[in-house]
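As you look at this complex, bear in mind that one protein chain is not there, while each of the others sits in place.
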Amino acid sequence: MKEWNEECAVVGIYNAHNASVLSYYSLFSMQHRGQEASGISASNGQKISTYKNNGLVTKVFNKTILEKLQGKSSIGHNRYSTAGEDSINDSQPIFAKYGLGEIALAHNGNFTNAKEIRESLIQEGAIFQSHLDTENLIHLIAKSHRNHLVDRIKDALTKIRGAYALVFLSRTKMFVVRDQYGLRPLSLGKIKNPDGSTGYIVASESCAFDLIGADYIRDVLPGEMLVFEGAYTNNDVVPQSMQIFPPTPNPCIFEYVYFARPDSKVFGKNVYEIRKQMGVELAKEHKIQADMVIPVPDSGVAAALGYSRESGIPFELGIIRNHYVGRTFIEPTQSMRELKVKLKLNPIAELISGKDIIVIDDSIVRGTTSKQIIKILKQAGAKKIHLFISSPPTISPCFYGVDTPDKSDLICANHSLEEVRDFIGADSLFFLSLEGLKKSINSEENKRFCQACFDGHYIEELTGRKD
Amino acid sequence: MKEWNEECAVVGIYNAHNASVLSYYSLFSMQHRGQEASGISASNGQKISTYKNNGLVTKVFNKTILEKLQGKSSIGHNRYSTAGEDSINDSQPIFAKYGLGEIALAHNGNFTNAKEIRESLIQEGAIFQSHLDTENLIHLIAKSHRNHLVDRIKDALTKIRGAYALVFLSRTKMFVVRDQYGLRPLSLGKIKNPDGSTGYIVASESCAFDLIGADYIRDVLPGEMLVFEGAYTNNDVVPQSMQIFPPTPNPCIFEYVYFARPDSKVFGKNVYEIRKQMGVELAKEHKIQADMVIPVPDSGVAAALGYSRESGIPFELGIIRNHYVGRTFIEPTQSMRELKVKLKLNPIAELISGKDIIVIDDSIVRGTTSKQIIKILKQAGAKKIHLFISSPPTISPCFYGVDTPDKSDLICANHSLEEVRDFIGADSLFFLSLEGLKKSINSEENKRFCQACFDGHYIEELTGRKD
Amino acid sequence: MKEWNEECAVVGIYNAHNASVLSYYSLFSMQHRGQEASGISASNGQKISTYKNNGLVTKVFNKTILEKLQGKSSIGHNRYSTAGEDSINDSQPIFAKYGLGEIALAHNGNFTNAKEIRESLIQEGAIFQSHLDTENLIHLIAKSHRNHLVDRIKDALTKIRGAYALVFLSRTKMFVVRDQYGLRPLSLGKIKNPDGSTGYIVASESCAFDLIGADYIRDVLPGEMLVFEGAYTNNDVVPQSMQIFPPTPNPCIFEYVYFARPDSKVFGKNVYEIRKQMGVELAKEHKIQADMVIPVPDSGVAAALGYSRESGIPFELGIIRNHYVGRTFIEPTQSMRELKVKLKLNPIAELISGKDIIVIDDSIVRGTTSKQIIKILKQAGAKKIHLFISSPPTISPCFYGVDTPDKSDLICANHSLEEVRDFIGADSLFFLSLEGLKKSINSEENKRFCQACFDGHYIEELTGRKD
Partner (left out) sequence: MKEWNEECAVVGIYNAHNASVLSYYSLFSMQHRGQEASGISASNGQKISTYKNNGLVTKVFNKTILEKLQGKSSIGHNRYSTAGEDSINDSQPIFAKYGLGEIALAHNGNFTNAKEIRESLIQEGAIFQSHLDTENLIHLIAKSHRNHLVDRIKDALTKIRGAYALVFLSRTKMFVVRDQYGLRPLSLGKIKNPDGSTGYIVASESCAFDLIGADYIRDVLPGEMLVFEGAYTNNDVVPQSMQIFPPTPNPCIFEYVYFARPDSKVFGKNVYEIRKQMGVELAKEHKIQADMVIPVPDSGVAAALGYSRESGIPFELGIIRNHYVGRTFIEPTQSMRELKVKLKLNPIAELISGKDIIVIDDSIVRGTTSKQIIKILKQAGAKKIHLFISSPPTISPCFYGVDTPDKSDLICANHSLEEVRDFIGADSLFFLSLEGLKKSINSEENKRFCQACFDGHYIEELTGRKD
């Protein structure tokens, strides 16, 4: 169940007809990573045009606007909700004119030394027109004395610490960089243009490739920069790869737990399969008797399937989700206390009445949503609710691009398992162990993950703290 | 996959605080039965107020509008899409002033003799301001010489043939009727008011009860009329039941196949359980070897679970649905031919690549959507696609309230199973038999169903034709 | 200053390419007669299509909607504000299917025996789906046993008493009728089609003709019916005139005072010229010393010009109107008490400071607006304000199509001139006499006017009361 604020989505398209339309569809397919604002920049080789506004992708853009965003290269961004009142300024891509011409930039992640850099830049006379970390980077690039953008980007990134998947658009080129820890996902794909030429796409998730008919090539590597050029000189476009930082992979394990779409390949592996395996591991770790396994839709579905398969307890889609949930107003009368969850979820009473139920969800943040879900299940007649969480307790906030609550609001950081179980009203409560989670992923390449939200061990170089 | 135009939804609320707000939430929970227009009438005992407009429930209504729809009784309606340009006039409830005062009416169904009645009424000088069959009924009531509305409704209904679930609102009462065949569903529930008094709800599907916290009592019976009065005289409200037509139950079997929400109880039985059983029967009838069973979301999910359980072939949620599909514009470039389906559905390539897949959907109408789904599955690498349909071939249009295409457009009505299979590109194609479908329902009370869409046998008295 | 709710506007277009587009522009030019809702019906010879909704003409219609309203004949309507919550139902044209086919009807005016007719129709079994008097007429036509629509309209109108300018659209013809008193205006014009053929327009005001390039022919006469046919048989279209009621002209004198646009010809005479003459007569009746004459914009402008010319006192546009007034929200802080008037009007302080000012307005209804205008003028430094009204005191409500307040709310009906003067805060207050008003019009043809709002003498046959 959605309790996390998703991260952002980024996309870059290079050397493709109607690049901004491809960005639009890519952002649409990654809408789950950010619903607050959306923006696209496009270049026609001479000039970068940008449009961004608040709202869902399909609301922000229409045919007229996309027709103004002309050219063969384009980048785009979806933003998750923030509190700021001047939110249009805080949406991306950020566009700027600077010493070498024009630049637009879309960023997924978080700079851990953003405050220090910002203060230092401000001391030197820089102005900041948004609350975005990303603005730092444009300043650093603008202040670099190197003659080529590629070198300026490298220079600037040496000063930045943090998590980032970055897509830069200049008037004729596109630059793509992933931080050396590979914290945030970014994949590279190939577009077959109608005229037979080849275009390229980079996107946070590979579901964007599927929608526009692009083929997955590989992930952008931790510490790698890809440079795309040639679209405006009619040369063949071949992305040039440079390893600008030594790779020390620590990809975000939570992408597998919650963020990514199950049909996406993230960090080289399909999300659905991994989530199913989490359910398998969960069943291996915690075997209990029950009448059925039901997922909290949609986040718990794959793990519930895995749990059912391993345990032999039947899987049932026992909670139905209303797909029309938009902006309803809520009339808080006495009989409608749980309306907020009820507007979205409804259990099948005939199925669960009198039964012992294993409910699978991806994680617990504050505990309030779990509490409400258990309540409506009990009201529908469930005899016992055993809540199984397909990840360990989340005990530490994320500083690498996920909008988590403060530690004081993370229920598992402040309460024992028994206390949490009692608060949410479950008859029993189980979490997948960190070992089980990592076993689910079983990655050759990715032996290490950033799992700070579960164990509090941050990357020392980034956050300057060990625990 | 949605290929049918859903029927309408109706709701009636009696003797409840903020009745129009309860209608609003009920209509919201039944949004799947009609997305084109929505309307609510409410009475405060003196006067009926009505508001209706085009769009989804949450778009049509807001706090200001609902606050104007005052009173303890209310009815509401969701309409599915029609082609008419004057669609606001064609939305419901219909409101009229007539000889006994004021009346509002919401109808789910279809009057098979509507044309004859309309012509006859017009000959007598009546005017019709909409294209709705329902308008006939108001005229008949207005022209009746009986002194009480209850008698006028009975009189009028003796002249009407067809399928109907009707909710009438007068200034002080509410009348609810279901046709004698019980073709369209209508359930009765109880509302516990904050002050301890009892209110009532009738709705097309019981999912409406769940959202507003009402308790299911029973179905309105075929041929039964319920009269609600007393809300404005501070008497206890007890629905009075009259069997105004002899019941000859023939409920619409397609409600179980596609229309109803799985969490609803329809014709006294939970939809999800029946759909799961359809999958079981399908597996009993057609056993093949395959690597996995995947549903077309969301319509095929329950049947796929049943098929998997019976066959032992693993169930996988191999096609992911994008929940943000709204009004995108579609750029028909060469690489985007299948965009319409792709915007909504995306297969998990890693899961299905190289595999023999059993795909489960609820029905085939024109065959074009099935063709596109199979295409994207094959593009994602599926080796073989075996399409299993959890109902028999649909060979005849519905005249009882479902907006089906003409017989000439029903692919199974005009082509052999092999031809259909080849058209849609499946490696094999199987349908559940009619016997299997009825076995799934296994109803004591409902031994007979209207299954004309599958066998062409219409109810003779209604449609005047046997085949 | 706007204190009256305007009446409605009607338009009919016959035998013209894109008739609905011409209706649209005509309604746009007559927007001042009704801002609440707008509707257009069009016929292509086979079928009448209707679209109506709440809002200004330019908001209700767009290209897509007008393209659906196809055909060579069309009628349209603007409605003024009403209180009803079901206002879309109460907008016009009303469309109905009836014994002879299809009909749409737009009406400006009021039926004084509407209640009796409605009750009698309801007794006979008719249903009413709106609060519109106009619905009566469709019923009467539908119930007539005559074979031709023209005869049915005549029959029906013999039963109707009241004020009306009516435009009927059938699938192939258009019928236009004005009541025998000629209370509401209706003019006939000629459209020169691009192919050389002739089309026709009828409209409440001739400003509609100017916008679409039509030529004024003459007024529709009191008691006259015009029948237009031939558009769909490729015959020449020549309106046939029938005098269906003996003319007893009593046109509404208030059209000249306030309603009509100054550039319109109404009842055969230009409104601007007459309003200017009212100012002349006002100056003849009431001569005082003052520094300048300023109008309340825009309603007092022409009379102020006339007053200035006759009196020799300089005319100044001393109050400036803000053209961007839309839906502002008003924050009622202490310093903003008069904000409602101030948002629209601002006096030129430098011009009026320390001066004796003659202010000209068209009428006084409740007196509250006059009071506020005088207040802001005094705040701007005016020494003395002499309010001159270019019509007599309004002492009686209108029953013939104007939405006036009750008599109890008409300040001049309940208070002496001195009391009114003191209430509004003017130093002196003068009204034009009824004789002066009629002298201003100086009409050969129209010797008599309906001036009931000024003298309380209603048309006896219509209202059944003499005073």
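Couple of notes before you dig in:
Lettered A, B and C in written order, each chain numbered from 1.
By our rule, a residue touches a chain if its C-beta (ideal position, glycine included) is under 8 Å from a C-beta of that chain, and two chains touch if they have at least 3 such contacts.
Here the structure is a predicted model, which is why all the values come from computation and not from measurement.
Interchain touches from the omitted chain, evaluated on the whole complex, reach A, C.
Note on the undisplayed chain: of the listed residues C:N322, C:N414 or C:N442, the one touching it is C:N322. When you scan A:I75, A:I94, A:A231 or A:C252 for touch with the missing chain, the hit is A:I94. Note that of C:I75, C:A231 or C:A302, the residue touching the chain absent from this view is C:A302.
Summarising the interface, subunit A meets the missing chain with residues 49-53, 65, 68-69, 85-86, 88-89, 94-99, 118, 122-123, 125-129, 138-139, 142-144. On the side of subunit C, touch with the chain left out of the figure occurs at residues 17-18, 21, 25, 28-29, 31-32, 35, 56-59, 62-63, 191-194, 207, 210-213, 261-263, 265, 269-270, 272-273, 298, 301-302, 305, 309, 314-317, 320, 322-324, 326-329, 331, 333-336, 339, 342-343, 346-351, 380.
The rule is short, and it goes like this: only the chains that are shown with their structure count from here on.
In terms of inter-chain touching, the protein chains here are arranged end to end in an open line.
Centroid analysis (C-alpha atoms only) places C farthest from subunit B. If each chain is reduced to the centroid of its CA atoms, subunit B and subunit C end up 47 Å from each other. Computed centre separation for the pair subunit A/subunit C is 60 angstrom, with centres defined by C-alpha atoms. Between the Cα centres of subunit A and subunit B there is a gap of 37 Å.
For subunit C, residues touching at least two other chains: there are none.
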